[in-house]
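With one protein chain removed, the remaining protein chains of the complex are shown where they sit.
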Amino acid sequence: MKLAARKLLTIISEAQIENEITGVIKKLGAHGFTSMEAWGEGARGRRSGEWEENRNVRVEVVCDSPTADKIAEYLVKNYCDNYAMILYSHTVEIIRTAKF
Amino acid sequence: MKLAARKLLTIISEAQIENEITGVIKKLGAHGFTSMEAWGEGARGRRSGEWEENRNVRVEVVCDSPTADKIAEYLVKNYCDNYAMILYSHTVEIIRTAKF
Partner (left out) sequence: MKLAARKLLTIISEAQIENEITGVIKKLGAHGFTSMEAWGEGARGRRSGEWEENRNVRVEVVCDSPTADKIAEYLVKNYCDNYAMILYSHTVEIIRTAKF
């Protein structure tokens, strides 16, 4: 089995902008994505009492590191001021991506 | 883009105790969490025939390493004797957490 290191970029945001997020992913050169329904809470600012519940979508993209950076930068720049969004990434060993 | 290493703690357990799990996460200092519906099977003990199906919740917390340890220790101590629960963690590069 051939293995190769790739980035797994995870984006968790408001469900209403799912199509915009996946549009960015496609436009910036990734070969696919996986979405899941999610919900959660987060503290706005520093006041511990201010938790807010959200209907979220969790989108995963497996791609090379420069593509992950481009997608993350674009999303941070264009959506993070107006929408709840968390982005994180880590390295995975990709075993097979064909036919997705 | 500023990147910082954080822990991603994943807790998979019975859906009925979701509120207790997320209550612990909030109480012990995390700034947010993401939940997803999940299902699965697991072998109880060593007898291979004993698989049991569960309605589960999969909760993710991105936080610093000491907070992840505190949450994991509390959950193991207080819930693992009575509920099915798996916990694992790994390091992620956090890109953006604001407004969650």
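Order of writing sets the labels: A and B. Residues in every chain begin at 1.
Basically, a residue touches a chain if its C-beta (ideal position, glycine included) is under 8 Å from a C-beta of that chain, and two chains touch if they have at least 3 such contacts.
Computed from a predicted model, the values in this text were never measured in an experiment.
Residue positions on subunit A in contact with the hidden chain: 1, 6, 8, 22, 26, 31-37, 62, 90-100, in rising order.
Against the chain not shown here, subunit B presents residues 10, 12, 36-44, 51, 54, 56, 58, 69, 72-73, 76, 80, 83-90.
Heads up, the rule we're going with is that only the chains that are shown with their structure count from here on.
Subunit A and subunit B have Cα centroids lying 19 Å from one another.
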